[in-house]
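Apart from one protein chain that is not included, each protein chain of the complex appears where it belongs.
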């Protein structure tokens, strides 16, 4: 039986005999975001996982701070910080198996790095020396995607292809609350559900699309409720609770892996920094709101849990911070070196073989560069 | 207070205090399509409405048959028949107030005609003498729309504009089951809900998009369930029950008129004819299925009700049929005349004023036509 | 020399055969689109493929062109070679962002790590009495998008050979199928081992000395007809079938125009901003001192594609081509 046939057929029946194809009830998300940290359920959490989450969260925040600093030094063209959203970023990376695929949006550098992408290579796009700095196949991380929601159908297609080939691979695709308004979001979720593709969609609802708040983006009870319309389960989770996100994603990934099809997960979180370093958030939101969210800080939530359970002392905290500082120092140092640039790269990868037209243009640029170099050499010789 | 402000603000709150913005329960459709005909509820129906529906349904079916016949005579380029779906088409037209707007898809010639568009002018697109044969403002019927789902945002924009101007106008937009998969469907419904625009979406779920059955189109419990994800109510109705469709649309339109915002209505129906005259439906469906639906015929359902209530006798039936035949005869006769064609129309309406480039091309074609005419005259004179 | 039984076949049949052969040769080839499975496509080009290769290899997708191309991108990322059918030219527009921002750029974006061997089949052009949105010539959009190859056959043999090449290409190819040539027939032997035509080579369809008609796709037969008619006027026209708009075969085109000294570019797409501008400009750049007259263009008018009953006035026909040839300043000759 082919993958497509497994879905079975449903034929339209005249209304007197009409039956809904699936019961919508199990697809509906809980009324409140799922939380673990700060609840009794946290007691069951694996200490190693908690510690790992903590260390990665701290590294992640440090990474955001360092990258933002690099924009001020002119070392990055722009940086969209995920400070406040680290729990989503880290849990997304950690919930995946090595053979799985991650499809990040432009805000998800942290998730890529936590999955193993070199911290400098992850910044190539934003530094501006190339569009993608890493080989997507090395860590199975698709290029950071700028056109909103367009990466979602890619994740569906890849997951579907893996399933057709019989590989045990799940794709996890990240998107923002604003991105859910795009047609590509709709089409991707629908294809995923119809194909029962092994893919999980994580919406980081951080309350804003640049300046536009959620109430100008959707009137839905929650973004997770969109799942019902595709016939897939929707889950709602506290996006600042790393343990809860990790748990919900883990369940969704396992469900997909077992052939259960896609899940839509909405993580309720908040962007503490401005949209990017170039944005002025005071134009559209109050400090009060930011402060309220700071009080629900993803790192503090884990730290509190670890401390309460006696799993974290001053020394351990210091070690984690030192590790993060070392990462930041390395990042700073390597980012302070000018990247190697070859203008001829403009032509190298447009096609497998340059067209005759590109070959001509290639010669033109090479001649220009030679002339420039000659002129410089002459100038220096004078 | 502006229309936009009426929506009120919803600010993101950290999860411990997080509240869903709306209760999803009232948005969910009933588990079974709403029916009136053949149930006790039908007894309350207005006899005049029932008779009107009946007469229009019979005319509609006759219209479909006549138009299909015209394709065989080479008088129409193509015709997508709505036979089997007449209840949706007619109820849609009758549920609207005169000041309202209808946004039909390419299959909805009947709805346009039932709303008052001249039966011949409604066929201009399919005859091929122009793209639209009627003035959309005359009966407030947008052009029959071919690119699927693209008419839905138009309906939203128009309804929104009317509301901004303070006009009591509702827009009703028609789309097929296949069309719900397009990104434009998603974006239109989302805009409508966020703006609380006075618009109603009617999905005629006829089981197929050309050859593709519903189970390859969606995995949703029903298409009406998609409403929840936009925060608007979803309604499910028996699309062959003209009274039920009329009632559900009437309620949705009234809701929109009262400022309650949009509704998504799914009408469960069936396309008895092939996709168009050019299609071969035996390639993808069995006769059994078609027969099952014929047994749930929209005209028969009304006729049975009328007859049972003693509202319809042989004479009345004959009168209705004669009226339909007269309409068909008139249509046949007028469609058998060659439409007046002016090749220069190619240039007349591209812009308010032709660009210099178009003016040149206009001269070129005129010269060609003159030369052609001269050559013909010469030929005739010889 | 053995005699081979050569039967006439239609372009649609040759395309079907190319798909079938490609699928048989490489399990990575997947066909997907609206109605391509059970129905075999509205033009029946995918007829029989779902039956022969299963629904997983020839898949009826949900009705959403951006979704079709977007999922094809993901499938290609995982090593498949998707062949996507867009049902009609104008219905490829919803997939425009995926095409321009991803399909055309992924290889370049990833420094060659992630090529996307996707073929996008687009039935295009008019002349079939199609109602609005069913007759667009959208090649100008694709030509202006670096990273894509743009290919269009004009003969039955090329339909086979070029589609095989497109599917075999590691680069994305927009494969434009002239709708009104689907039922054109040619002597073509589907039982012979088939030639895969290299992408990027124009062919001279007719040799001539007076002037060159540069054309492609649906306008090739029209130009050949015009060349025959031109004999009566004493013109011996050369006809070049470009076959590939990207890459462009400057060599063949330039050689022809240098020889004839005059050229007319002919296509159905609108003239302003259409392919002819690029072609005329590059021919002029390369052949300026060989030209006896400016390179002229015969194209569709700069209007939305007309309704069926008026399309004959829009489409470049033999007379319009001959008129243009007549304007190539022959007085210089005498």
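By letter and in written order, the chains are A, B and C; residue numbering begins at 1 in each of them.
Everything that follows uses one rule, which is that a contact is a pair of C-beta atoms (placed from the backbone, for glycine too) under 8 Å apart; a residue touches a chain by one contact, two chains touch by 3 or more.
Since we're looking at a predicted model, the values are computed, not measured.
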| item | value |
| --- | --- |
| Residue of A:39, A:146 or A:336 in touch with the missing chain, whole complex considered | A:146 |
| Selected residue (touches chain absent from view) among C:44, C:185, C:258 or C:282 | C:282 |
| Positions on subunit C contacted by the hidden chain, ascending | 66, 90, 93-94, 96-97, 100-101, 104-105, 108-109, 132-133, 140-141, 143-147, 246, 248, 269-270, 272-282, 284-285, 288, 291, 293-297, 302-304 |
| Hidden partner interface residues of subunit A, rising order | 77-78, 125-131, 146-148, 178-179, 181-184, 209-212, 216-218, 283-284, 339, 341, 343, 345-347, 350, 355, 357-358, 361, 365, 368-369 |
| Subunit B, residues in touch with the chain not shown (by the definition above) | 2-5, 130-132, 135-137, 142-143, 147, 150, 152-162, 164-165, 171, 183-184, 186-188, 190-191, 194, 345, 348-352, 355-357 |
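One rule holds for everything that comes next: only the chains that are shown with their structure count from here on.
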| item | value |
| --- | --- |
| Distance from subunit C to subunit B - Cα centre to Cα centre, in angstrom | 36 |
| In subunit C, residues with contacts to at least two other chains | 61-62, 64, 66-67, 94 |
| Touching two or more other chains - residue numbers and ranges from subunit A | 183-184, 186-187, 190, 194 |
